[in-house]
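The complex appears here without one of its protein chains, the remainder shown in place.
Chains here go by letter, A and B, matching the order in which they are written, and residues are numbered from 1 within each.
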Amino acid sequence: MSVAAAIRTRDVGELPSRRDEDWRWTDLRGLIRVLPAPSESFAGTLAAGPFDRLAIDHHVLVNGGDARIDVAAGKKTLAALRLVSRGAGAHASRVTINLAAGARLRLLESYESDGASVCQTALTITLAEGAALERIVLAEDHEDAVSVSQAEVRLSPTSDFGQTIVTSGARRQRIETRASHPGGRASARMDGVYLLAGKRHADHTTVVTHDGVDGTTNQLIKGVARDQARGVFQGKIVVSEGADRTDARMGHHALILSDRAEVDAKPELEIYADDVSCAHGNTVGAMDEEALFYARQRGIPEAEARAMLTEAFIGQVIDRIWFEDARRVVRNWAAERLRV
Amino acid sequence: MLSVSNLHATVGEAQILKGLTLEVPAGEVHAIMGPNGAGKSTLSYVLTGRQGYEVTEGGATLDGEDLLALEPNERAAKGLFLSFQYPLEIPGVPALTFIRTALNAQRKARSEKEITAPEFLKLARQKAAELKIDFEMLKRALNVGFSGGEKKRMEIFQMAMLSPRFLILDETDSGLDIDALRIVSDGVNALRSPDRAMLVITHYQRLLDYIKPDRVHVLAGGRIVASGGPELALELERDGYDRYAKAA
Partner (left out) sequence: MAAVKQTVDQVASLEKYKHGFVSDIEQDFAPKGLNADIVRFISAKKNEPEWMLAWRLDAFERWLAMDEPDWAKVNFPRIDYQDSYYYAAPKEKVGIGSLDEVDPEILEVYKKLGIPLREQEVLAGVVGAPRYAVDAVFDSVSVVTTFKKELAQVGVIFCSMSEAIREHPELVKQYLGTVVPVSDNYFACLNAAVFSDGSFVYVPPGVRCPMELSTYFRINAENSGQFERTLIIADKASYVSYLEGCTAPMRDENQLHAAVVELVTMDDAEIKYSTVQNWYPGDPVTGKGGIYNFVTKRADCRGDRSKVSWTQVETGSSITWKYPSCILRGEGSSGEFYSIAITNGRQQADTGTKMIHLGANTRSRIISKGISAGRSSNTYRGLVSAHPKAKGARNFTQCDSLLIGKHCAAHTVPYIEARNGQAKFEHEATTTRLSEDQLFYAMQRGLSQEEAVQLLVNGFVKEVLQELPMEFAVEAQKLVAISLEGSVG
């Protein structure tokens, strides 16, 4: 059972449903009665992607296909990876990314759809020793799209992996990252931001499994849901037996800015080793009224004060992006969506 | 300038202000003293329009204009400034950004022209120097991780930047060391002028040595129970509030 299999076989029975513990808040079987026909290949021209100006290497998949990015030992590159859906068909994409020892990659990934498509992307990302990858994902899906991205990340000792996923959701959207973490002074940052309005839905699911000693994981996810939108966060950190001196922190904080928006969260720790330090924090609620009053007492009108405080709230995640140019793109993108 | 008459206010279920009357004419500084829980901070929140503070009777005007009908930011644009007893932390918003946003919003509300970035920075550097505030601190998120005294100083810095017309200082002296107390008082005194007025809430005569009040009021049990000249503060310092507890 998987989304990829459902797209391949056009059998809705393959779609995950709310009865699958892992998909309880992102029901696809209940949503999709009939899978659309496979997407046709796209012949037109594409407008520029959000990161085009920053990248050296460009990889564009329209309506499915395979892509591969290899970075040789000790080399360094900046790649844009665009996963584009045109029309209302169904398709799947596969992306393989390999970083050899000491390689460095800035990956600027975007999801762009323009209609009621159903798509799935499978990414396999491997980091050899000493490699460093920063993955910045901007998901700009259409409000009628169903979009699933599933990444498997394999870290090696002394590698650094950082990701920031920024999304405005879709009709149903799931962005999943499963990282196997060998410890050995490797580090993982698993950040995310969701800004949802209308009836949009976004699901951030991450699983980090620590299998060796001396690993760190740091995660900060923040979200804003207004109107009738729904944000989902499922984060899980597993520390296997013997993975001592693991340091893992996870934070999820969401603002619900309307009466009918919804946020569901499951920040999970599964620990089988004793010499660890793991923590998670989760807050969900309205904006801090006290801070709002304070800003208004200084003369800032309510709407402006709300926008300022929301931007600051989200900004704390964006500030953690290492690559400054991408940080700027993301910050502007977020600010645009927060101004009402 | 500020005129409060027979003000009754509730917080939650509790009746806190019970018929408070107070006149602060332009050009004057009035001090309010009173036991803990008397309703001093409540008065400052009612005047500035904090949510949850319900006026049930009476009223308050600033220059004849009904304050209570205005939104908090509209009151601020009229020149009403509160230095909070417990200033809030605003994560993610640098102090300078916050103050510039506020200043421009107030100017816009008064149909004045926005301040330019260089003008603003120049003003900020000047005021920071006067108040002996490290300019680097202004780039940090407002009040986040600041010490109690630093937060109070940041309140006065904001006041200096916004140059309000009616100032309420709610225990701005608490948490300040001796030097800071003098610097802050100098900052406040610099704003004294014939067309401004202020209400200084404090527990200690010490502050009033620096900011000399024209009148001193005792607030107890939700009302002003005694008023007098500066000598009243000295008397309170000596004798406490016992005498007024009954009156309340």
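The working rule: a residue touches a chain if its C-beta (ideal position, glycine included) is under 8 Å from a C-beta of that chain, and two chains touch if they have at least 3 such contacts.
Since we're looking at a predicted model, the values are computed, not measured.
The missing chain, though absent from the view, touches A when the full complex is examined. Checked against the full complex, the one of A:Ala5, A:Val213, A:Val284 or A:Ala335 touching the unshown chain is A:Val284. Across the entire complex, the residue among A:Val60, A:Val213 or A:Leu269 in touch with the chain not shown is A:Leu269. Residues 21, 241-242, 254, 256-286 of chain A touch the missing chain (whole complex, contact as defined above).
Throughout what follows, only the chains that are shown with their structure count from here on.
Chain A and chain B, compared by their mean Cα positions, are separated by 45 Å. Across the interface of their complex, chain B is touched by residues 289-291, 293-302, 304-305, 308-309, 311-313, 315-316 of chain A.
Within the complex formed with chain A, the residues of chain B that make contact are 48-51, 71-73, 75-77, 81-82, 84, 87-93, 98-99, 101-103, 105-106, 109, 141, 158, 162.
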